[in-house]
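All protein chains but one are shown in place.
Chain naming follows the written order as A, B and C, and within any one chain the residues start at number 1.
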Amino acid sequence: MQIDSLSPEACAERVRALMYADDKAAQHLGMVVASRGPGEATVRMRVLEFMTNGHHICHGGYIFLLADTAFAYSCNSYNQRTVAAGAMIDFIASAQLGEELLAEAREVSRGRRSGVYDVRVTGPGNRLIAVFRGRSATIKGEFFSLAPPGTEDHTP
Amino acid sequence: MQIDSLSPEACAERVRALMYADDKAAQHLGMVVASRGPGEATVRMRVLEFMTNGHHICHGGYIFLLADTAFAYSCNSYNQRTVAAGAMIDFIASAQLGEELLAEAREVSRGRRSGVYDVRVTGPGNRLIAVFRGRSATIKGEFFSLAPPGTEDHTP
Amino acid sequence: MQIDSLSPEACAERVRALMYADDKAAQHLGMVVASRGPGEATVRMRVLEFMTNGHHICHGGYIFLLADTAFAYSCNSYNQRTVAAGAMIDFIASAQLGEELLAEAREVSRGRRSGVYDVRVTGPGNRLIAVFRGRSATIKGEFFSLAPPGTEDHTP
Partner (left out) sequence: MQIDSLSPEACAERVRALMYADDKAAQHLGMVVASRGPGEATVRMRVLEFMTNGHHICHGGYIFLLADTAFAYSCNSYNQRTVAAGAMIDFIASAQLGEELLAEAREVSRGRRSGVYDVRVTGPGNRLIAVFRGRSATIKGEFFSLAPPGTEDHTP
């Protein structure tokens, strides 16, 4: 796909749509991903039966998965492909079966080769479930191409 | 369940069996958990279609889930309940659709209130996929009770 | 020292003063510590010659030391003794010889046994140098005692 120009917000939204179409992991978990402009994204996920360990508590790994997804959509929002180099999570409170969780990612720092992103995961009543910090690494490639100047398609 | 006494290895194996019976998350992902004695455990998982994002690469969150599970079985292996307080993962190489991954957890340190555990995740050919470090927090409760001396069941 | 009652802000300031009097590490490095109320603190430090590695760049370890100090004053500000269980730092930009650095710590979460604190380290012009996240563990003891009701000292 090749387009002429985009605002940063429209670019982030276009990346989100293209990423999500291929993101079987996010789809399988029923995640709802929203772009919030460059460097930001939110993801919602409900805690389902298969995500629990004993006692109807959400497995920490699924909370990580949720936060990691918000991180991925945030750091890729500039249409420059990035991957996760590493991440750290601190678990604050448990999440229960049936609860809807919200992950909100924001950019802390973005350099040419790497970036740092923070994600807060909350449950009902804005209860803090976990905090996550991810480090991204820029790789080659983009999600879509902008047309170089003078190459716009003027076919009627 | 109440029993008389156990070797550390038998205790770890009994905890593993009791935890796994309730662990819907591990079961759902087809994880095979093996005890390796006190403070150690291994978990195997195959990368399935629903774990991938674009390009048939395993989502990092599922690699975390695998490592986190090995961590959980390791730190609970003493029959003293523990939970994850936090964890950090560094992603080294990608894992492909269909590959079987192995997570090996070992204890770095174990105190009265908290412990530190390291997990290596490898793919075919012992290729290093990720390294994970988890911090556990001891909570109240155990998985099974040992009979106090003199209370053994002597029914014929 | 035994006193009657204190506002949270006065409590934090009293802890800061008592901690600093014993804090040879902070004194040696010329750190200026300010309380910002419960769960918050700031620390200033100038990059001196002995803190540099080659090329007049501040050794990352001293940036950690600065952030860790802000963390310590924040998590102890309730007059309940805490220690650092662990910490993570991401280095964003280098700090130069002679620059004054500012570390600002704030509380992310505080539980009965542990807490999470974030610290931003900035240089001149609000340039982001590093982000730090620390996990605290509560231990026994406090910095000063409040008088139980009815035991106030009424000597003229």
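To be clear about the criterion, a residue touches a chain if its C-beta (ideal position, glycine included) is under 8 Å from a C-beta of that chain, and two chains touch if they have at least 3 such contacts.
Computed from a predicted model, the values in this text were never measured in an experiment.
Undergrad: Using the definition of touch stated at the top, determine which of C:Tyr62, C:Tyr78 or C:Tyr117 touches the missing chain.
TA: Answer from the full complex: C:Tyr62 touches the omitted chain.
Undergrad: For chain A, enumerate the residues touching the unshown chain of the complex.
TA: The list for chain A reads 85-86, 88, 113-114, 135, 137.
Undergrad: For review purposes, identify every residue of chain B that touches the missing chain, sorted by number.
TA: Residues of chain B in touch with the missing chain: 88, 90, 92, 108-109, 111, 116, 128, 131, 133, 135.
Undergrad: Since one chain has been left out of the picture, which residues of chain C touch it in the full complex?
TA: Answer for chain C: residues 19, 22-26, 28, 49-55, 59-62, 64-66, 68-69, 72, 83-91 touch the chain left out.
The criterion applied here is as follows: only the chains that are shown with their structure count from here on.
Undergrad: In steps of 5 degrees, what rotation angle do you get fitting chain B onto chain C on the CA atoms?
TA: 180
Undergrad: For the homomeric pair chain A and chain B, should the interface be classed as same or different, according to whether the shared residue numbers exceed half of all numbers used?
TA: Both copies touch with mostly the same residues.
Undergrad: Find the geometric centre of each of chain A and chain C from their Cα atoms only, then give the gap between the two centres in Å, rounded to an integer.
TA: 33
Undergrad: Just the number, please: Cα centre separation of chain B and chain C in whole Å.
TA: One centre to the other, that is 36 Å.
Undergrad: What residues in chain B touch two or more of the other chains?
TA: 85-86, 88
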